[in-house]
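Apart from one protein chain that is not included, each protein chain of the complex appears where it belongs.
Should a chain be cited, it is by its letter among A, B and C, assigned in written order, with residues numbered from 1 in that chain.
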Amino acid sequence: MKVAIIGASGYTGGELFRLLHVHPRAEIVCATSRQLAGKPVTSRHPHLTGFTDLTFTNPEISSIDVDVAFLAVPHTAAMAYAPSMVEQGIKVVDLSADYRLPKDVFEKVYGVPHTAYFPAPYGLCELHREQCKNASFVANPGCFPTGATLAAAPLAERAHTIIYDSKSGVSGMGDNASEGSHYPNVGDNFIAYKWTSHRHLAEMRQEIGFLKSGAKAYFTPHLLPVNRGILTTAHILLNEPMEQREVERLYHDYYKDEPFVRYQRPSLNSVRGSNFCDLMVEVSEERVVVVSAIDNLVKGASGQAIQNMNLMCGFSETEGLWSPAILP
Amino acid sequence: MKVAIIGASGYTGGELFRLLHVHPRAEIVCATSRQLAGKPVTSRHPHLTGFTDLTFTNPEISSIDVDVAFLAVPHTAAMAYAPSMVEQGIKVVDLSADYRLPKDVFEKVYGVPHTAYFPAPYGLCELHREQCKNASFVANPGCFPTGATLAAAPLAERAHTIIYDSKSGVSGMGDNASEGSHYPNVGDNFIAYKWTSHRHLAEMRQEIGFLKSGAKAYFTPHLLPVNRGILTTAHILLNEPMEQREVERLYHDYYKDEPFVRYQRPSLNSVRGSNFCDLMVEVSEERVVVVSAIDNLVKGASGQAIQNMNLMCGFSETEGLWSPAILP
Amino acid sequence: MKVAIIGASGYTGGELFRLLHVHPRAEIVCATSRQLAGKPVTSRHPHLTGFTDLTFTNPEISSIDVDVAFLAVPHTAAMAYAPSMVEQGIKVVDLSADYRLPKDVFEKVYGVPHTAYFPAPYGLCELHREQCKNASFVANPGCFPTGATLAAAPLAERAHTIIYDSKSGVSGMGDNASEGSHYPNVGDNFIAYKWTSHRHLAEMRQEIGFLKSGAKAYFTPHLLPVNRGILTTAHILLNEPMEQREVERLYHDYYKDEPFVRYQRPSLNSVRGSNFCDLMVEVSEERVVVVSAIDNLVKGASGQAIQNMNLMCGFSETEGLWSPAILP
Partner (left out) sequence: MKVAIIGASGYTGGELFRLLHVHPRAEIVCATSRQLAGKPVTSRHPHLTGFTDLTFTNPEISSIDVDVAFLAVPHTAAMAYAPSMVEQGIKVVDLSADYRLPKDVFEKVYGVPHTAYFPAPYGLCELHREQCKNASFVANPGCFPTGATLAAAPLAERAHTIIYDSKSGVSGMGDNASEGSHYPNVGDNFIAYKWTSHRHLAEMRQEIGFLKSGAKAYFTPHLLPVNRGILTTAHILLNEPMEQREVERLYHDYYKDEPFVRYQRPSLNSVRGSNFCDLMVEVSEERVVVVSAIDNLVKGASGQAIQNMNLMCGFSETEGLWSPAILP
């Protein structure tokens, strides 16, 4: 099966190469980058030397002859490709934010008009698997909403307040250098950012809303001096007290058939490079603390995108993704 | 003025040396360590070479002829020294947990009997300054309660729920190697620990209680891959909504005369090595996010201990502590 | 093919699990650990949850019914297993230092008698491939000698002095906590250690000697605040000046058929998690600087051990190892 990566110069593009290399059914035949067109993919991704001979191309869509395309582009860029690709019969996984929210919510949160809206399944496979199966287009979730929603979902209907306090590695900022990613501003340091205004909150609220919950959700992200990974501490205030064992049972039941959710003590290094979400709960009085850990570039982006591709194409969901993390 | 450091081999001991070096009225004449007795202080603290010729001694209290003593020992060890030192007329700042809580609370939280209890001022200077002035004994607060309480105090009476989500550097674990401090378990990693059961919660609740608040307080600490610093994100749920400007005014008023609290965007590297607590607020709906940053070894331990010493001895509160942070 | 890991609780044991999971011909059926016998492998290696149901066993050799065994034990421990295993017809890759040096050199360098010596191929595949093919026992090289020797080998006969200045991640110290691996002693810090006395120098000198070179070799290791990887800067002083292009050609020719040596700008993150050695040269006057980068746990240990297993068993050398690094 032929695969294109639209916007392949960034970290998620590199991860798609790394992960699809071991996928038995997918072959990357096209990797686009406006800026690096004409240069070898390995000039940008030196760790891929020996694994691809592709050269970045300009994203001339009409000529892309593939079965599946991953849109690894910034928001508002995906809407330029999506409709025509879908029309051509290409299965599309969109890693941007363009199709994760209803049109009006998107326009309000991102402050730009949506010029090519259509409704799409929200590709958090654990919650929306049936909608993603055989879909021709899936909106891949944001990195923070993935870890946060998986942490809170089993308790969504029993909570009145959920506070997601998330801590992310720097690769979440992308591969462009900025003052915010300048090493001396990050190394041996720690900050909160967008304390109450991060756009991903809209996705989080949508997901808990989807579950018919009236819970209020809040979100504050922080920047960790690490390369990869998001650890989310979900502080969940319950409507009625629950016992530790009861909550544990709830989580075990909720995720018992999920290949990529493990109930165990979460840490970034237990999931690094893998598609797992590790999580665990601890109850104290009327509060439940749920901590989840994911690799933001895998389960939070490229890995989940492949998980969606597998569902869309009728493959086994774990195909190409069944690898342990790299620790330490 | 002669000063002794009881338990001088650890990080807080080293910090007392570093900070008191520039204090115009204090001279360290005694540094004890059971384990390193007979060895030069610089054998343990190589950064002090050139600044002290002292040798660690055994903590034979009776022979300690000083004006002030810092107890930089583990909990339960301080109670062995405190009464006799106070009786000898030595001003004592206790950096351990032994006198921070009422006897019954201490015994419950720490699971050991208190064999030498007496009530003592809780040395969070910004909240208990008058009690610390001229006191002969002060219980220096824990590192987490310092940053957390300063973050929440101005809103304590208006909140119904306060969740302290704190992130600490590894020096908070002390200078003894352990599995938890093994570099590959911490570097490029991040974890929550004692999710609902950290002992410092008792101090936090005592402080908010002192303020006559009915707010419920919760606390989850995390371990950062950094050497120093604690950043606390206090998620505060209000009884009634407030405007951003109103909350800002509240904080400015509350801390307007405080030399060591700065209202500015907090980050660990803006306070590293200094006695400052930087904090800022952001209001969103019925939630206020307050983030505070301190150096756990300075404002969270040795610096605050000197601040208390200054109050106890009638010195200017900033004496020896008025230095900027080291950035980056 | 059935595989045993003797001493499976450490980092190299965990890596053997991670890497062999994707090897099409090997199945781990036995993982020993004296200390953790009876406990699940995943209790020690949480990233392996879902990938193995094995329980650590006591290393009772006689009952180990496998085709291949990896000895991932400290030096002097391997010699207790090696002879009887070989006698039983088990192919053995020894990751310890016990069989890397001639008996007399080993005893001098390690200061202990060798109680079960026999000569064995030194498993630096790129230099000793033919001896490793179909061998029943191979001594897997040390991590530092692997990166250093690959950096210098092509120039060995033309140099009079080689200085290896190596920088290693902390996982090279093993998984036992110690003062040396205590985070605050490593994080945001950097030191040299065993400046002139590291045992691996003996292997380095043996390898250059093997190449009939009279070059003098020196070695100083350093400890990096990173988890994985060794970058070696080889400062090579030539007998006679060479041009940049001439040296480049020499390296290209020397490694042109090597799957795991890539001539490209080395960095730890381009090889992390992979079996590659990336290297490059720069000539300046009579000095050549060659920098090489490996992952100390893969090409420097478990990956190279599997590479040797492949040679010993007649498999393709890259079997199970052909994966890109994880970057960032």
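Going forward, a contact is a pair of C-beta atoms (placed from the backbone, for glycine too) under 8 Å apart; a residue touches a chain by one contact, two chains touch by 3 or more.
Owing to the predicted nature of the structure, the values given are computational and were not obtained by experimental measurement.
Within the whole complex, the absent chain has one touching residue among B:Val86, B:Leu127 or B:Leu327, and that is B:Leu327.
Among C:Ala31, C:Leu150 or C:Val226, the one in contact with the hidden chain is C:Val226. Between the chain not shown and the residues C:Asp188, C:Glu258 or C:Glu319, the one that touches is C:Asp188. From the options A:Gly38, A:Pro184 or A:Gly214, the residue with contact to the chain not on display is A:Pro184. Where chain A meets the chain that is not shown, the touching residues are 11, 170-171, 175-179, 181-184, 186-188, 225-227. The chain not shown here touches chain C at positions 161, 163, 165, 167, 184-185, 187-192, 195-197, 216, 218, 220, 222, 224-229, 231, 233, 235, 237, 265-269, 272, 282-285, 287, 289, 291, 328. In the full complex, chain B contacts the hidden chain through residues 11, 14, 17-18, 21-22, 45-51, 171, 187-188, 227-228, 259, 262, 264-265, 267, 269-274, 276, 278, 323-328.
Criterion: only the chains that are shown with their structure count from here on.
Put simply, the C-alpha centre of chain A and that of chain B have 39 angstrom between them.
One finds 45 Å separating the Cα centroids of chain B and chain C. For the pair chain A and chain C, the distance between mean C-alpha positions equals 35 Å. Residue positions of chain C touching 2 or more other chains: 11, 171, 187-188, 227.
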